[in-house]
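Have a look at the structure below before the remarks.
Just one protein chain is left out here, and the rest sit where they should.
Per-chain numbering from 1; labels A, B and C assigned in written order.
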Amino acid sequence: MHSTTSSRMSFWTFFVLAFLSLAAAASGVWTFEDAQAVVAAKGGKADAYKFSPTKPVKGAITLGSRDILKVSLTVKEGSQAGRPHQAFLLAQEPESKVETFFPLSVKELSGKAKIDLSHKDLPAFLLTAPSLSLSLVLGSFGESAASIVTIGNIKPSLDPTAKALFEKQKQKDLGEGATVYKAKDEIRHIFRADPQSPPKIITLFFLLSVLAGLGGLFIVWFPILGGNLSHLPKALKAAPVSHPFFFASLLSLEGIFFMYYTQWNLFQTLAGMAVVGPVALFSGSRALREVRARREKGER
Amino acid sequence: MPSKKNLSTPSTSTSTTTTTSSSASATAAATATPTNPFTILGGIFKNYSRSTPQRTKLIDAFLGFLVITGVLQFAYCVVAGNYPFNAFLAGFSATVGQFVLTASLRIQSNPANKSEFASVSPERAFADFVFCSIILHLFCTNFIN
Amino acid sequence: MRLQPQLDMASRKAFLLFFVSLFVSWVSAAPLTGGRILAVIEERSDNAKYSQFLMDLRGRGYDVKLESAKKDTLALLEHGEKAWDHVILFPPKSKGYGPALTPQKLLDFTKLGGNILVLTSPSSIPEQIRELARELDIGLPPKDYTVVDHFNYDTVSKSEKHDVILATRPAVSSAVHNCFSGTQDDLIAFRGAGHTLGNGPLLVPILTAPRTAYAYDSKEDFAYAQDPWAAGTQMQLVSAMQARNNARITLVGSVDMFSNEFFNMKVQRPGSTESRKTANKEFCKDIAAWTFGEKGIVKVNAIRHYLSNEPNAPVNPNMYRIKNDVTFEIELSEYNIDRWAPFKVSSGDSLQLEFTMLDPYYRVPLLPASTSSNYTTYTTSFKIPDQHGVFAFRVNYKRPYLTYIDEKYSVTVRHFAHDEYTRSWDISGAWVWIAGIAVTITGWIGFCALWLWSAPVAAKAGLKKTE
Partner (left out) sequence: MSSMEALLKDESTRNVRRLLKVLILITIAGAAVSSRLFSVIRFESIIHEFDPWFNFRASKYLVKNGFYNFWDWFDDRTWHPLGRVTGGTLYPGLMVTSGAIYHILRMLSMPVDIRNICVLLAPAFSGLTALATYLFTKEMKDESAGLLAAAFIGIAPGYISRSVAGSYDNEAIAIFLLMFTFYLWIKALKDGSAFWGALCALFYFYMVAAWGGYVFITNMIPLHAFVLVLMGRYSPRLYVAYTSWFALGTLGSMQVPFVGFLPIRSSEHMAALGVFGLLQLVGFVEFVRYQVPSRQFKTLLKALIFIVFALSSAILVLLTVSGVIAPWSGRFYSLWDTGYAKIHIPIIASVSEHQPTAWPAFFFDLEMLIWLFPAGIYMCFSTLQDQHVFVIIYGIMASYFAGVMVRLMLTLTPVVCVSAAIALSNILDVYLSIKTPTTPTVGASSADDRKEKKPRVNILSAGKDSIVGIYSKASNIAVIAAFSIYLFVFVLHCTWVTSNAYSSPSVVLASRLPDGSQHIIDDYREAYYWLRKNTPDDAKIMSWWDYGYQIGGMADRTTLVDNNTWNNTHIATVGKAMSSREEVAYPILRQHDVDYVLVIFGGLLGYSGDDINKFLWMIRIAEGVWPDEVKERDFFTPRGEYRVDDAATDTMKNSLMYKMSYYNYQSLFPAGQAQDRVRNAKLPAVGPTLSILDEAFTSENWIVRIYKVKDLDNLGRDHVSAAAFGAGKKKSKKTKAGKGAQRKLRVV
């Protein structure tokens, strides 16, 4: 951005030159000579920068918080000294083009003009800017053409605390202006990551081993421990209704649970249980009475 | 007397879960007494297999099966993470619940505990067992979604 | 029970839109926001000075009544309603406007949507206007502070004072939809006072003073401007305040701008050779047109939001679920002098949709999808965040020179219902545990059978076990 300012500067100088040459034809032009800018540092040591309508100060003048920039020059209308109606020093923030002005005090006859510039003269907005371009505008009624010349850049240097202070001040000046009406930057919501299932292979392995366990159970039951259902006929003979009903009701209960798991809602399920439950209860009690009979006969 | 012996059977079932503890007991035994804990365990085992009615063994087989299933499910949870958690809880607590219910059935229908369970005959115990299991299954199916 | 509010809110909105369109069709002869203009002008003689401007207004379908501020029957409001749609205040000869035009009354007028065009001149800025300006955060110079510019003054009117300033229209910008940057090389003659603006976003500069202009006390500082009141681009020549209810107040520093004299004047820049006619006629027309709501009026025809990937999903439901995919559409028209045209967002700008609960979760650009004869449909789609609550679709499009669009349409975003979670069998991770339950139950059934019907085989079992 510094480069841009310099290019702008050169542009202005060019413009001014063209303007002067053009105006010279008509009549006098407001201009100035033996101009210099002196930065009076607190230490007393002062470094001066010379400049002229054609040659602005090279580089940027750093302006410390205690420094005072003293600009002094002699205003000329054409060739002899004079006092223009308008003699301002303009300080512009190149980014936003925000500009403020400082009238010079000019001696009527000698045309000697000067102005002192220090931090306390600059509004917070400009003070916090990285650099300001200074230009001089001279103009008045009458024939002589007015002129505007860029004379250089200044860098207001702030210590952090002061900077923070001025930033706050800046916000205060902005006031509601902070909510300037323009497009804001985009926002997109970031979602939480979904939980992941483990690799299928592990799942399948464990799945198979669980099922194998069931197989194992039946193996242990029937061949090894010699479990059997050989009392079934006896039971059926003793209680031909209740045994089948009991077992069927148990199965159907589990069936109802399966339906609940797959599609039914709670109320259908409860209704189903309400139907099957009593059956299980009555047939169960009968069946178990039969079992008890067997036990007391010592058959179990 | 034999009736008393029957009581030891959960050792088969529980030993799978508490292997660590039994080994701990082994060390402790070494310190506590000269008798070798392994022989003791062996004795218990022989004792068990000799003098347990087949019906009880059937129950024990079921218990053992439940324990194995439970351990498998838990191991899977440890290995593969607990998502979805409700499914894990449903599956695991189904086996655990079934285990304790079956164990209760075993205890209740054990002649040795007649005195304890005056009001609970083996058939009554079985009825309770069925009742509880049905509720358990209902809860599990509801919970696994 | 809780659907009710949303419903009748929607219906209210619909009714409003319907009403607006009805109103538009009815008023199509007269300007959109009504045609009754009160021009407060002291004596009829002045009438002649601004006849072209006033004729032009009449030509555009306004009925302009000239009244003196002193007239005691003069009133902006009648029983709480606007008696006029717009007001033009010409600078008075005497000190003030009189009781009918106190700043409070003027603001009440704007509260009801009335537009005000305030014309001032350095010699007469009445106290009412100063108070009004203070409320609007506009800084007015003391009496007799005139704007001069030694760079851009009119050389034709042999004025020694350099006070006929030649301003150019504001530059065309890609970001701002500026109604005032017409043909760029127009010259606008201005003679009067400047003013400064605060930083409020409702204030918009219309005509900014050149960089080298400044305002000085034309009665005191002849020789030398020791203490100019304002200078450069910080000084405005014409600027406006568009209130939140889109009522517009435009402040012009020079009443002469609107005079026939300036309309017909030929002017010439210092240094330039040929002299040109001023563009004041067109520019003043622009000012009036904008202030009285013929330009820069944008309206929302319709708002639609619905589930993206369901063909016949209901439009504008009150409730969505987290992680739904939704599409949002909005139809915008812009009023241009006499008809509604499709509204086009300027290239450097973007029309944005916010989906917000307390803070925006989304702020995404709405892109033009289709254009009809008199509106453009802007649309966008996104996935509703995984956060339930009462969210709002918000289109908050506020730009200088345009009426404010702030559409807020709140919807409820609910959590997953109990049956909307993925079922366990769809999650491969759960298979093992499903199987666990399954085998437990089958094992249990088998066990029941055994317990019921198994016959004891004690001895054999014992042997099997031992060996």
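We take it that a contact is a pair of C-beta atoms (placed from the backbone, for glycine too) under 8 Å apart; a residue touches a chain by one contact, two chains touch by 3 or more.
This structure is a prediction, so every number in the text was calculated from the model and none was measured.
Although it is not drawn, the missing chain touches A, B, C when the whole complex is taken into account.
For the chain missing from the display, the contacting residue among B:Leu72, B:Ala87 or B:Leu136 is B:Leu136, taking the whole complex into account.
Touch with the chain that is not drawn comes from one residue among C:Ser181, C:Thr196, C:Asn260 or C:Thr442, which is C:Thr196.
Seen from subunit A, the chain kept out of the figure touches residues 96, 98, 100, 102, 120-127, 173-174, 176-177, 180, 265-267. Hidden from this view is one chain, which touches subunit C at 1-2, 4-6, 8-9, 103-104, 107, 110-111, 130-131, 134-137, 139-142, 196-202, 205, 229-230, 234, 241, 243-245, 247, 319, 357-358, 388-391, 412-415, 417-418.
Considering the complete assembly, subunit B touches the hidden chain via residues 4-5, 7-11, 14, 18, 21, 24-25, 28-29, 32-33, 35, 37, 40, 43-44, 47, 85-86, 89, 93, 96-97, 100-101, 103-105, 107-108, 113, 116-120, 124-125, 127-129, 131-132, 135-136, 139-140, 142-143.
Throughout what follows, only the chains that are shown with their structure count from here on.
For the pair subunit A and subunit B, the distance between C-alpha centroids works out to 60 Å. With centres taken as mean Cα positions, subunit C sits 76 Å from subunit B. In terms of their C-alpha centroids, the spacing between subunit A and subunit C amounts to 25 Å. For subunit C, residues touching at least two other chains, in rising order: 427, 429, 432, 435-436, 439, 441, 443, 448, 450, 454, 456-457, 461. Across the assembly, subunit A contributes residues 197-198, 203, 206, 210, 213-214, 217, 221, 225-227, 250, 254, 257, 291, 300 that each touch 2 or more other chains. Across the complex, subunit C meets subunit B through its residues 421, 423-424, 427, 429-430, 432-437, 439-441, 443-444, 447-448, 450-451, 454, 456-458, 461-462, 465-466.
Residues 148-151, 160-162, 175, 198-201, 211-212, 214, 216, 221, 223-228, 231-234, 270-271, 323, 349-350, 352, 354, 360-365, 382-383, 385-386, 398-400, 427-429, 431-432, 435-436, 439, 441-443, 445-446, 448-450, 452-457, 460-461, 464 of subunit C are the ones touching subunit A in the complex. The part of subunit A that touches subunit C in the complex is made up of residues 19, 22-23, 26, 83-86, 88, 90, 97-101, 103, 105-106, 108, 137, 139-142, 145-146, 148, 173-177, 179-189, 191-192, 197-198, 200, 203-204, 206-207, 210-211, 213-214, 217-218, 221, 224-232, 235, 243, 246-247, 250-251, 254, 257, 287, 291, 299-300.
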